[in-house]
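Missing here is one protein chain; the remaining ones are kept as they sit in the complex.
On to chain A.
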Amino acid sequence: MNLRMVLTKNYKSFLFFLLLLIVIISLFSLVTGYLSISLSDIWSTITGEGTKRNQLLLIEFRLPRLLVAILAGASLGVAGTLFQGVTQNELADPGIIGINSGAGLAVVLFLTVRSSQVSSSTLINAISLPVAAFIGGLMAAVCIYMIAWKKGITPIRMLLVGIGINAGFGALLTMLQLRMNERDFNQVAIWLSGSIWNAHWPAVFSLLPWTLLLIPISMYKARTLNILQLGDQMAVGLGVSLELERAKLVTIGVALAGVSVSVAGGISFLGLGAPHIARKLIGNKHERLLPVAACIGALILLISDILARNLLAPAEVPVGIIVSILGAPYFLYLLVNSEN
């Protein structure tokens, strides 16, 4: 493909362009919404001369939300790339194979246990929810591994088992949810639909360290991912300890998906779509694919969030639903085309 060649050649400028696009759309996101605010208002707010209203609107409501969208989108994009790399299947996505619902289940369990304890501070939540989500996602991954294991893992088995695990965990989640009190039920319902509408600074700070740590680590693993692409035998021949590397990559992917679930809820299709679009644009080399997938993921979630906030303003559509509306047709298109 011609475009791909051009982009690959000018990879650095392309990446710069993507980052610039994120900045521009971010600014657009800040000025759009139910209450109006102009670019000059933004400037005066940043320099500390804005009104209290604008300061609340920008700094406390819109900015953390924007950052959560970028961080969660990037995490899901990278997580999806990792899963697709490990399973050698372009249809793998942490949402589809049950990682997200595993993480969700753990968060719900955590909330249920916590509500019987002393009241929770926001800080404790910000630290413990991502950890709980990570453990839950890991649980799902281990389940998938155990069930799909037949003298090793075949990617297609892994995917199918994952879909089953997803359904199972989803059912458990519903069961738990029905036994909750109203306050916890509400919180769970809000983020299960994939929502970042109550994103606030603690949420940003609970995401940030994970993404800052794990996205660079995944990029460091790009070479391994490239080798995995050559097929199992070749990879073993090149001295990769296959199962160990797979387990490591899956763990990183689970952690990235889990933390974004703990903050932004069950956003499906992003982990599928972002790497796929990135692959079309820049090809299969993971040292380029991963950063581009991260940017594309951030962009998709950013744009979906703008839509979510403005379509029915001041009411909101959960951003996960917007992503799904955009993503579901794309997934079907992939399924139909993968037959050939």
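The criterion applied here is as follows: a residue touches a chain if its C-beta (ideal position, glycine included) is under 8 Å from a C-beta of that chain, and two chains touch if they have at least 3 such contacts; residues count from 1.
Here is the rule we use: contacts and distances are computed from a predicted model.
Colleague: From the list "Efem/EfeO family lipoprotein", "Xanthine dehydrogenase family protein subunit M", "Phosphate-specific transport system accessory protein PhoU" or "Ferrichrome ABC transporter substrate-binding protein", give the UniProt name belonging to the chain omitted from this structure.
Modeller: Hidden chain identified via UniProt as "Ferrichrome ABC transporter substrate-binding protein".
Colleague: If I consider the whole complex, including the chain that's not displayed, which of A:L57, A:A72, A:A92 or A:L192 touches that chain?
Modeller: A:L57
Colleague: Check each of A:R157, A:H200 or A:R223 against the chain that is not shown and name the one that touches it.
Modeller: Counting the whole complex, the residue in contact with the absent chain is A:H200.
Colleague: Which residues does chain A use to touch the chain missing from this display?
Modeller: 33-35, 53, 56-57, 60-61, 119-122, 125, 181-183, 186-187, 190, 197-198, 200, 202-203, 314-316
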